[in-house]
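Every protein chain but one is kept in place in this view of the complex.
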Amino acid sequence: MADGTMTVSGVAGAARPAGGALLTVDNLEAWYGESHILHGISFNVAAGEVVTLLGRNGAGKTTTLKSIMGIIGKRTGTIRFDNHDIARASSDKIARLGVGFCPEERGIFASLDVRENLMLPPQVRSGGLSLDQIFTLFPNLKERLGSQGTKLSGGEQQMLAIARILRTGARFLMLDEPTEGLAPVIIQQIGRTIARLKSEGFTILLVEQNFRFASTLADRFYVVEHGRIIDGFANSELQANMDKLHSYLGV
Amino acid sequence: MPALTDGTARTANGRAIGDEMIAFILMTALLAIVPMTGIYPFFVMQGLCFALLACAFNLLLGYGGLLSFGHAMFLGTSGYVSAHALKVWGLPPELGIVAGVVAAAVLSVVTGVVAIRRQGIYFAMITLALAQLLYFIYLQTPFTHGEDGIQGVPQGKMFGVLDLSHPDTLYYVVLGGFLFGFLVIYRAINSPFGEVLKSIRENEQRAISLGYKTDQYKLLAYILSGTLAGFAGSLKVLVAQNASLTDVHWTMSGEIVLMTLVGGLGTVFGPVVGAFAIIAMQQYLAGFGQWVTVIQGAIFVVCVLTFRRGVVGEIAHYFKRSL
Amino acid sequence: MANEFILETHGLTKEFAGFVAVRDVALRVRRGSIHALIGPNGAGKTTCFNLLTKFLKPSAGRIVYNGRDITALAPADVARLGLVRSFQISAVFPHLTALENVRVALQRQHGHSFDFWRSKSVLDRFNGRAHELLDDVGLSEFAKTLATEMPYGRKRALEIATTLALDPEMMLLDEPMAGMGHEDIDRIAALIKRISAKYTILMVEHNLSVVASLSDIITVLTRGKVLAEGNYADLTKDERVREAYLGAGHG
Amino acid sequence: MSINLQALSAQLLVGLINGSFYALLSLGLAVIFGMLNIINFAHGAVYMMGAFCAYFLLNVFGIGYWPALIVAPVLVGIFGMVMERTMLKWLTGLDHLYGLLLTFGLALIIQGVFQNYFGSSGLPYAIPDELQGGINLGFMFLPVYRGWVIVCSLVVCIATWYLIERTRLGAYLRAATENPTLVRAFGINVPRMITLTYGLGVGLAALAGVLSAPINQVRPLMGADLIIVVFAVVVIGGMGSIMGSIITGFALGIIEGLTKYFYPEASNSVVFVLMVLVLLVKPTGLTGRAT
Partner (left out) sequence: QDKQDKNVKIGVLTDLSGLYADLAGEGSVVAAQMAVDDSGLKAKGWTIDVISADHQNKPDIGTGIARRWIDTDKVDIIADVPNSGVALAVNNIVKEKNRILLDSGAGSSELTDTQCTPNTVHFTYDTYMLAHSTGSAMVKAGGDSWFFITADYAFGHALENDTAAVVKAAGGKVLGSVRVPLNTADFSSYLLQAQASKAKVIGLANAGGDTTNSIKQAAEFGIVKGGQKLAGLLMFLSDVHSLGLNVAQGLNLSETFYWNMNDQTRAFSKRFSERLKTHAMPTMVHAGVYAGLLHYLKALEALGGNPHDGAKVVAKMKEIPTDDPLFGKGTIRIDGRAIHPAYLFEVKTPAESKGEWDLYKLVGTTPGDDAFRPLSESKCPLVKH
């Protein structure tokens, strides 16, 4: 697996954010049971930025988010968030530091109705979206408030999963493929929402397959392959890097 | 572009069959020489009956993914029927066995039709309920003689020639019965039917969408399992010469699960090892008096906490073999 | 029998405890076509699929397949008639190898399924056909890999191969591209195109470029009702479709 | 047998009393199953421990019935939490089967140890003075204590139901059952919550044990056979459904009471017949949620 490996410092250097980093991940390795998935991920996210992780299926993007969230059994390396070392913290502590996570598989609860699902995560900070704001964003939810969470359609569940963490007031959001399975009209809304959150000072770490969507929002990109960060660049450098990117992603 | 599967990719069948063959020959040889070793044959015979029972149970749970918490009902039913047939009707042993097995088969069809329609924990509970019902029936019907049980069942001459009251003869008859049952189960697991069963366990919705009427397959597995469990019950009557309520009580169903679990769920030889381990424990711990149940409980706990694959399962896992 | 339409529904309706998810839908799928079913989230697409394959019972309406009323059949029977579905969440037999996955389907087609007294080596005669099918979907190298260990996109391909093994007449694909990287999307799209020569395909998909490039005809569903039907070019011009599904930014 | 209205009403009332025990026990079982996905086979054993605890509180520490109603469930609950922390915890995410087997083993151990030290025939526990005697209801003599059991059990059942189905804490619990990892990632200390829940479920069983001590002999095996019936109650009510367990518990007590009157031979099996029937008609139990 020596292909495409780059020195970590080189990558990070190419895309170091201007200010101090809110999140710093250094030499992160992670395992699922016996299988070694992440082989030294290093990157950082500055406060107020939108950063996107790109990469093929199975590259390790989701695993990276889960490691930051503290829900991977075995992980090593350093993860600093807001001046706290969270590499060994439990996920409830990490969440209470103000990290919001919207998982890829949505994680809607069958035994809770839509309202309970929405209200489930405790508010960790003030300043989250109000219910009204959420219903303007996702009118479907308002209509189905009383129904069982998993009875929602695939896309509705995705909306619910996003709405849920917007309520908590966490200032750092990790969204794993938030547009998957959504109709174009909703994707556009989510795009607008993320832009607005950013303007309000939220920091967002995004994982996306939908490159077109990501490119309209992100300040910087990292490319993940075989559990390593193999490249990174700012949005302004996007055009110049297009060919490289195509070969990374196999477009 | 191969993904991250390299290295972990396992070959499908390959040497598994070879390993199982060696283990089978080893097991048969060991069992065949028992009467010559001075090992107490009665104990081994009892072990064989329970081993067959556990194997039958394993067919359903380990390969069909269905946890029956009422398997004692087959053991007990065939036991009572065989004992009654031998003692009261005076049938020869081979017909006594047939009577017991037929009774178990009928019972498994009747209860199967009811139970198989439910899944998971509901299946476990409904089998438990059916077994409890049957327990109460057996407790009260006269032919089982309540808590006294049917005692002193004559062993007789099998096919008119094999005198089963002779320990060695009885031993080889029981061994033969066990091996027959074991091979039937082994074949069923490795048959076209077994493949379908496995896929149903893996993803039932998908199997349905491929056009399988999964209930029918589960029912067949259930009937096979129940009938073979009944066979074990009939053999046991010949060995123990009695049939009693303990064989239909729910704790017996629990013991069957325990045997399978200790030996290794979903392994071919696990239930055999497990059955012998548990029987030996009950017999030889009897001298510890009050502590028997405590020790047995502790084994459950230890097994679940540290030994989840069971004895054979752990060994197979360690050597990366299938046993 | 030689009906122009392989599948027709009349007044198909599904009501969940007071909520009408599918309302009076008349769908006609032309034999040999690729027919796309699109619509905003919660429009009732998946519910429609569930109704067609009898995983749900219609509250009202009729389903006619190949001139035969199948409204009252059981799911397994529908599959036996050649109308086979895939799931929105990928459905494989995880601890069977790719080859075995396909073989299970072939076995259903060609018998021996209840033979518990035979050795499973009788199934070896299906291996040839199974390898062919794996080849068709580009999975030859995975034949001996356990399905659970395959990358996501390949599982989707395996699911299609398994479905093809049943030699169906018509396939229902629910978001076959969801969660896939570009590379896989292209591969599966090509695959669908190829198999459509032999089979009729009805699919749900939110990825518009896929819909545009593959489908012969598109039905747009909103709030359980058919909003419009036509080809891609026509629909993108339809104001109602733009508003309900595509969104303002599209075009 | 001619139907005697007086006798019938007496039987109904008696059935209701038994129902109170079923309800309390199955409630605890449902809480544990609903929240931890564990079929707690040790439930009968902790019920028994509750009764023994009351006995010891009285005979060793001189603590009477009323304090014991609180103290014994708390103590046994703590014991349960220790069990959860040291053993059950390691089974999260595994098949139901393992939880069932582990608790089955635990039940054997607990019962075995008690039997070892206290024999099998049991110990006496008297009805507290305040609840001695009975009221003549005209159609029957109702011991005051039995009336108290009904009231106490009803109150506790409703309170538990409210806690789990109507409060935020309950929502956390239910969510944590399905996906503990995610709930934890929302900032909730799930392990602690699970431990407390197990403690609650076990405590409820212990409470039933204390309530039953003056009525039934305090014996090591007092819960061993009861547990199977209680399982049936939970299954009929719908696994994990709180209200289902409560209602089924009371209803079953009454049905059993009627059977005892009309056809006593079947009073033990009626539960199982009912269970089979219910599951055939309503696969997930009377109020079960679809899974």
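Order as written gives the chain letters A, B, C and D; numbering starts at 1 within each chain.
Throughout what follows, contacts are C-beta pairs under 8 Å (C-beta built on N, C-alpha and C of every residue); 3 or more make two chains touch, one makes a residue touch a chain.
Being a predicted model, the structure only gives us computed values, none of them experimental.
Undergrad: Quick one: which shown chains sit in contact with the chain that's not drawn?
TA: By the stated touch criterion, the chain not on view contacts B, D.
Undergrad: Would you mind spotting which of B:28, B:119, B:216 or B:246 touches the chain that isn't drawn?
TA: Of these options, the touching residue for the absent chain is B:246.
Undergrad: In terms of residues, what is the contact footprint of the unshown chain on subunit D?
TA: 7, 10-11, 14-15, 17-18, 21, 112, 115-116, 119-124, 126-127, 134, 140-141, 143, 145-146, 214-217, 219, 221-222, 225-226, 257, 260-261, 264-265, 267-269
Undergrad: What is the set of subunit B residues that contact the non-displayed chain in the whole complex?
TA: 40, 42-43, 46, 136, 139-140, 145-149, 151-152, 236, 240-242, 244-247, 282-283, 286-293
Keep in mind that, in the parts below, only the chains that are shown with their structure count from here on.
Undergrad: Counting C-beta pairs in contact, does A-D beat A-C or the other way around?
TA: When A-C is set beside A-D, the one with more contacts is A-C.
Undergrad: Cα centroid separation between subunit A and subunit C, in whole Å?
TA: 31
Undergrad: Centre to centre, by mean C-alpha position, how many angstrom separate subunit C and subunit D?
TA: Computed value for the inter-centroid distance: 48 Å.
Undergrad: Using CA atom averages as chain centres, what separation in Å is found between subunit A and subunit B?
TA: 51
Undergrad: Which subunit B residues touch at least two other chains?
TA: Answer for subunit B, listing residues that touch two or more other chains: 3-4, 8.
Undergrad: Which positions in subunit C touch two or more other chains at once?
TA: 151
Undergrad: Which of the residues in subunit B end up touching subunit D in this complex?
TA: My answer: residues 67, 114, 117-118, 120-122, 124-126, 128-130, 132-133, 136-137, 140, 250, 254, 257-258, 261, 290-294, 296-301, 303-305, 308.
Undergrad: Can you tell me which positions in subunit C touch subunit B when the two form their complex?
TA: Interface residues on the subunit C side: 53, 74-77, 79-80, 84-85, 87, 91-97, 99-101, 103-105, 107-108, 112-120, 122-123, 141-142, 144-146, 149-151, 154, 162-163, 166.
Undergrad: Under the definition above, what is the set of subunit D residues touching subunit A in their complex?
TA: Per the touch definition, subunit D meets subunit A at residues 34, 168, 171-172, 174-175, 177-179, 181-190, 289, 291.
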